[in-house]
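Missing here: one protein chain of the complex. Every other protein chain is in place.
Coming up: chain A.
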Amino acid sequence: MAVPYLKVENLVKKFGPFTALNGVNLAVYPGEVHALLGDNGAGKSTLIKTLAGVHRPTSGQLYIEGKPVNFRSPRDATAAGIGTVYQDLALNQLMSVTRNFFMGRELKGPLGILRMAEMDRIAHDEMAKIGINFSDPTQAVGTMSGGQRQTLAIARAIYFGAKVLILDEPTSALGQKQQMEVLKTIQRVKKRGDIAIIFITHNEIHSQLVGDRFTFLALGEVIGAGKAGELSHDEIRRLMAGGTEMKDLAGELAAI
């Protein structure tokens, strides 16, 4: 079996008396989408922030291609190939697509002069690769749709060397059609074969459309995991709801 690009072993994260993550295991493979599901407060955000180098684990170990690593800062995580696309996308609305794409990592010549034509071309090509149809890299990000912005942030992370792409609820706060665009983008990235994707979502339908592996979190622990095909719809739905059966929920509702 292939070596996972990123492996998480027995990860524990405590904030003072509060245990946010209690022994989480996770493995993500290149060319696969690993759907990370769970309710609010399940520990999804803490997990991705630990992977992204924002938090340091209390105990447990991260491995990149089998080698143990310690991230002291987000910069370390980025250097190790972990690209995190947060919900706010870290985009500037008033600036052009290209200027956002290269923000903080501009291509420059002598005197810090921007190689604008080259940057325009790269931004356009990289976004076209993962399937965004847009014509003008000088247009302001504020004029783009939510799905286009999501694609911009993903293309940027990939271009700057992400091997693991962490997508933090990329389909929430979008309309139906935009959600489909984002799922298509995820599918295209997966097809490249060299990038592992961690797809965080509330939406079990979206996770089943693109997911290859599933991990369900509840109250800081993994309550279920498996490959696509191994888990039935009902099982996924039950885990999604934090391990409660649908008929129990129906019963609770009926009792009100």
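FYI, contacts are C-beta pairs under 8 Å (C-beta built on N, C-alpha and C of every residue); 3 or more make two chains touch, one makes a residue touch a chain; residues count from 1.
Throughout what follows, contacts and distances are computed from a predicted model.
Student: Leaving aside the chains on screen, match the unshown one to its UniProt name from "Xylose transport system permease protein XylH", "FAS1-like dehydratase domain-containing protein", "Alpha-D-ribose 1-methylphosphonate 5-phosphate C-P lyase" or "3-oxoacyl-ACP synthase".
Tutor: Its UniProt record gives the name "Xylose transport system permease protein XylH".
Student: Looking at the whole complex, which of A:99, A:163 or A:238 touches the chain that is not displayed?
Tutor: Spelled out, the listed residue whose C-beta touches the missing chain is A:99.
Student: Identify the residue among A:114, A:209 or A:223 that touches the chain left out of the display.
Tutor: In the complete complex, the chain left out is touched by residue A:114.
Student: For the chain that's not shown, point to the residue among A:22, A:58, A:145 or A:203 touching it.
Tutor: That would be A:145, which touches the missing chain.
Student: Which parts of chain A face the unshown chain closely enough to count as touching?
Tutor: With respect to the unshown chain, the touching residues of chain A are 75, 86, 88-95, 99, 102-106, 108, 111-114, 116, 132-136, 139-140, 142-145, 147-148, 181.
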